[in-house]
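One protein chain is absent from this view; the other protein chains keep their places.
In this document, chain identifiers A, B and C correspond to the written order of the chains, with residue numbering beginning at 1 in each.
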Amino acid sequence: MLQLNGIFPPLPTSFNKDESLSEKHIRNNIEFLNQYSLSGYLILGSNGELVMLSHEEKIRTLHAAREAIPKDKLMIAGTGCESTRETIILSKDAAIAGADTVMVLNPSYYKGQMSQTALVVHYHAVAEASDVPVIIYNMPANTGLDMTAADIIAISDHPNIIGLKDSGGNVAKMADVIFKAKKGFQVLAGSAGFLLPALSIGAVGGILALANIAPQHCLDIYQAFSDGDFNRARNLQQEIISLNAAVTRNWGVPALKSAMDHMGMYGGPCRKPLQPISEDVKKKLLQLL
Amino acid sequence: MLQLNGIFPPLPTSFNKDESLSEKHIRNNIEFLNQYSLSGYLILGSNGELVMLSHEEKIRTLHAAREAIPKDKLMIAGTGCESTRETIILSKDAAIAGADTVMVLNPSYYKGQMSQTALVVHYHAVAEASDVPVIIYNMPANTGLDMTAADIIAISDHPNIIGLKDSGGNVAKMADVIFKAKKGFQVLAGSAGFLLPALSIGAVGGILALANIAPQHCLDIYQAFSDGDFNRARNLQQEIISLNAAVTRNWGVPALKSAMDHMGMYGGPCRKPLQPISEDVKKKLLQLL
Amino acid sequence: MLQLNGIFPPLPTSFNKDESLSEKHIRNNIEFLNQYSLSGYLILGSNGELVMLSHEEKIRTLHAAREAIPKDKLMIAGTGCESTRETIILSKDAAIAGADTVMVLNPSYYKGQMSQTALVVHYHAVAEASDVPVIIYNMPANTGLDMTAADIIAISDHPNIIGLKDSGGNVAKMADVIFKAKKGFQVLAGSAGFLLPALSIGAVGGILALANIAPQHCLDIYQAFSDGDFNRARNLQQEIISLNAAVTRNWGVPALKSAMDHMGMYGGPCRKPLQPISEDVKKKLLQLL
Partner (left out) sequence: MLQLNGIFPPLPTSFNKDESLSEKHIRNNIEFLNQYSLSGYLILGSNGELVMLSHEEKIRTLHAAREAIPKDKLMIAGTGCESTRETIILSKDAAIAGADTVMVLNPSYYKGQMSQTALVVHYHAVAEASDVPVIIYNMPANTGLDMTAADIIAISDHPNIIGLKDSGGNVAKMADVIFKAKKGFQVLAGSAGFLLPALSIGAVGGILALANIAPQHCLDIYQAFSDGDFNRARNLQQEIISLNAAVTRNWGVPALKSAMDHMGMYGGPCRKPLQPISEDVKKKLLQLL
């Protein structure tokens, strides 16, 4: 089974000033981050503005990213769409573009109809069709739908479904999933805010927005935990809560891109309606950095 | 200003058994409904599975619908996407396909960043670019984001924004919008469940899933209200709460399509992950019909 | 059956500067409001700071109120507590103190256990024991628990349960309750924000915070509706949304009491932790008045 241990940044998708896709900056950012011991990259996650891109732009983004991602690092491709059929097509295209695995956000527009049966049917159809393994993606703050432990355990029962990224922060749920899902099912923390708590109950790593701008700090938490150096892990964890909140829940992708600009990478604009952060917020962000 | 008075069904998009688009059935359904005094049709709303369709399929759907919609009835096209740029492109293409007006669902994936400023910038950019007038669409049950009266009033302040469809059911909010928005701003009830209450505080009509399967009943409520026949309006309103809930909140588009099948129209399948209603639910639905 | 038609203010409970109960000001406020054609008063509702009072203070408040409420106006007493036994005791004591009917807020602390069965058992036990009729009180903004139409209909099925005050604002739900509950079951709007919409679907009146400070305006909406003068009713309804929001959802009981002070009644302080409104808010409130 494909191993998902370690730290993965969910790469923002780079746009030029006119909001057109910039494959060059995508490659450059990855090349910059390749100096760290990251296990790979998530392309087309929430930080990758997946919902802002056309199908064709998504494929171009994946191709550009794969050119820059070394073979010994994983490329995880976000391929969740509202319909099962589009998710399957995108997952197949992602594998062709070099994705090692696809991460599938649950459909959520028809919240009231997303029963456990509907979710299982959806994920199993995708897993059946996909040429690479599937990771479940739960992101309630954006979808407004929080899959339960029972949902996830039922979905996980397919040989081509290998793990979960959970961005909801309910670590008791993650522990329950790890305990009850099939042996080898791998859970990844979806935010640096609860990386250490997630590791403590058996998560194998994290896909962390913060790893785009503080990769070494995230790797250090992971390493300290792996070394059994708990005081160090705890202190490192406590230190990054505020910065992490700044580039996730509080000010989102615009703040993350602004921080990347500040650190010598390319952040650039988000696609509208996402707005650039204000000067006032920028000041607060720089203090946190 | 384009008048939005009266009752509009939000037409489901017809699919063949293999989930491919059926333009024939879209046309047939509209031709069947043309016998009623409906003011027009919403194409590509939530009941039209807007999020399940590619850009190209959306355009084909609009063209097919326009062929069947007489010139004296309005075609409202749902064109909201997550990015401003895609929403603009689709709105322009919808006008070319014959839409009289476009209805724009608010972006919602990045809920935390959808400040009033972001929403105003988005809607005003779309209104500026669109060749036909724009209707705001608030659908919190699906988007997980409920625009406030203040949001809507701020957005409405553009000459090319003419109205609001509100599916949230907060009629106090609708009354506040009607009172404070520019003169002539038109509010439409987004569900038959609160049609009469909305009319009572000044809404001009409704875009009602129920109008696909009980068009005359919806028209009768509207007419009784217009005639000042309050007892009749109230009795008609009370009668349809349960059936309306069945084909909206409770069992959704699959139930609506099943009811259409039952009534001699074409319902057909939804795109997965939407599941057909169970036999048990079908029985309950038939009782309500 | 006791008739609940018309407009009722939910009287704030008056406190002296040291937060002690002021029976004198309770009586004075009622005497001032007696000049209007109100149908009665709710004592010990949410605006009456029911959760801030001891059992003994509640009884004193009811006695004081009854002294000032003429026989031809109803005294409705709020008697909901978390436990069934305490609710029964308080309801019996309220009847002794002269309440014509008791209004029972649902228990809500153990939200996860408040199944329909638990709610029915609770309300029926209270209805069985109470010497006066019982009104159900649904107030989701404060309790965090929104009883469904099905819950309310099941609860209503007891001969001593005569009505519902719903402060949630979901008029479709109210219409469903009116249609399906027993004949004669009376629904009251719980906020002036949706008085006219509620009347339009069959509510018999309202218990309205706004009726403490704008009793005639509330009565005028009711009267215009009763007279079939719809344009007038709609205009009056639209006018009061902002002021109503100010003294309910936005700034709460402290704003309501401040407005009463301004209008020659006694508002006085709330019990802490409720804070007096700021000077800035007070200015905005005066503008609305």
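In this text, a contact is a pair of C-beta atoms (placed from the backbone, for glycine too) under 8 Å apart; a residue touches a chain by one contact, two chains touch by 3 or more.
Every value quoted in this text rests on a predicted model; they were computed, and no experiment measured them.
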item	value
Contacts of the hidden chain among displayed chains	A, C
Hidden partner chain, touching residue among C:P107, C:G206 or C:G268	C:P107
Chain not shown: contacting residue from C:E86, C:D157 or C:D229	C:E86
Chain C residues touching the omitted chain (full complex)	19, 46, 51-52, 54-55, 82-86, 107-115, 117-119, 121-122, 125, 141-145, 249-254, 271-275
Positions on chain A contacted by the hidden chain, ascending	169-172, 175-176, 178-180, 191, 193-194, 196-202, 228, 230, 233-234, 237-239, 241-242, 244-245
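Just so we're on the same page, only the chains that are shown with their structure count from here on.
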item	value
Farthest chain (mean CA position) relative to chain C	A
Centroid distance [mean C-alpha coordinates] between chain B and chain A, Å	34
Centre-to-centre distance between chain C and chain B (centres being mean Cα positions), rounded to whole Å	36
Intercentroid distance (Cα basis), chain C paired with chain A, Å	49
Per-residue multi-chain contacts in chain C, two or more chains	none
